[in-house]
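One protein chain omitted, others in place.
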Amino acid sequence: MGELDGNGAAGLLQEIFGTEMTIAVATCASCGSAAPIGESVLYAGGPGTVIRCRSCEGLLVVITQVRGRHCVDLMGIRALDPPSGSA
Amino acid sequence: MEGTAIPGRLSSGPQPWEVATVTAVTSETPSVRTIGLGVPSWPGHRAGQHLDVRLTAEDGYSAERSYSIAAAADDPVAITVERLDDGEVSPYLTEDVRVGDQLEIRGPVGGYFVWETADGGPLLLVGGGSGIVPLRAILRQREHSGSDVPVTLLYSARTVSDLIYRDELDTYHDGVEIIYTLTREQPAGWTGYARRVDQALLAEVAWPAGKDPLAFVCGPTSFVETVAGGLVALGYEPGRIKTERFGGTGGP
Partner (left out) sequence: MSPISHGFRRRHTVPEGAAGRVPPGQYVTDGFPVLSAGPTPHTPLTEWTFSIRQGSSTLKSWTWQELQQLPAETPTVDIHCVTRWSKLDTEWRGVSVDTLLDQVKHDAGYVMAFSDGGYTTNLPLADVTGGKAWVAFNFGGSPLEPEHGGPARLLVPHLYFWKSAKWVRGLELMDEDRPGFWETYGYNMYGDPWKEQRYQGD
């Protein structure tokens, strides 16, 4: 499975959520597996930023930027355990 | 969380992007350069974090890239950039940028691929190509904090002239083992490994899983996948294997 990982979206996610998000553990709504966002699969550089589950490639997050506003869809995340500090 | 697109918040409050000034430029290899940055309100950073750089051309065209911070937590911020032949930003950063120039940066960012002294070890650091950059920050952090956590660094590069920070890495002794592998060409008398990292190589150099090691793996995507998979096969706890993929095809 390919490309970059969620670490590459750290800056964008921090800008949107106001806090560090790559250690937040996301539970995939498609397959139920849970992993830190830093380990998820990142597709960037296209019309938007897409973050997918490393286990099943299901969509976790889609982010686009339209005229200065971020449009964020977290539909693929069933649960998100917010960052609680370093490992 | 149901699937409806929601507008994100407007960028209000403190702007994440800030202007940094280049304070130093150091050539590490013919195609790799370390750029020291002065950032007015830098909040400090942790070893393993990175920052995003945004360049804007006179006609308004802009490009963004991420680069790992090469410095330990208490050191001045610096990034190490490798020139990619077909790159758009890296040729500018490795060839054109001068001391005194300004760059827009956002950071520090990252919380997942981070090592703090309290995280302990033993540490296994595995870097492919420019993946060595955040691992060097971790090594410096360990050194600066006086930590005696044992470390094994496995560093894979194409040729000896591609090794970044070689002189510095050779100065580490107490509790630090540095293992090199050169995958394309080796100098006469080379006693290090001479092939791409594979399961057998990992088995020879990695901490035994029973020591509950903490692993950091960084480099091109295919390199990271191979190494992470290899460590899991050696019995490493998946939650104690931190990965950072730099993308790009192939690698060392």
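Brief remarks on what is shown
A and B are the chain letters, set down in written order, and residue numbers restart from 1 in every chain.
Everything below uses one rule, namely that a residue touches a chain if its C-beta (ideal position, glycine included) is under 8 Å from a C-beta of that chain, and two chains touch if they have at least 3 such contacts.
What you are looking at is a predicted structure, and each value in this text was computed from that prediction instead of being measured.
Considering the whole complex, the residue from B:104, B:143 or B:225 that touches the absent chain is B:104. For chain A, the residues in touch with the chain missing from this view are 1-3, 41, 43, 45-48, 50, 52, 57, 59, 62, 64, 66-67, 71, 73. Against the chain not displayed here, chain B makes contact via residues 5, 17, 19, 54-59, 61-63, 86, 88, 92, 96, 101-104.
To be clear about the criterion, only the chains that are shown with their structure count from here on.
Across the complex, chain A meets chain B through its residues 1-8, 10-11, 14-16, 20-23, 29, 36-39, 62-63, 68-75, 77-78, 83, 86-87. Against chain A, in their complex, chain B makes its touches with residues 1-11, 16, 46, 50-52, 66, 106-107, 109-114, 116, 118-119, 214, 221, 225, 242-247.
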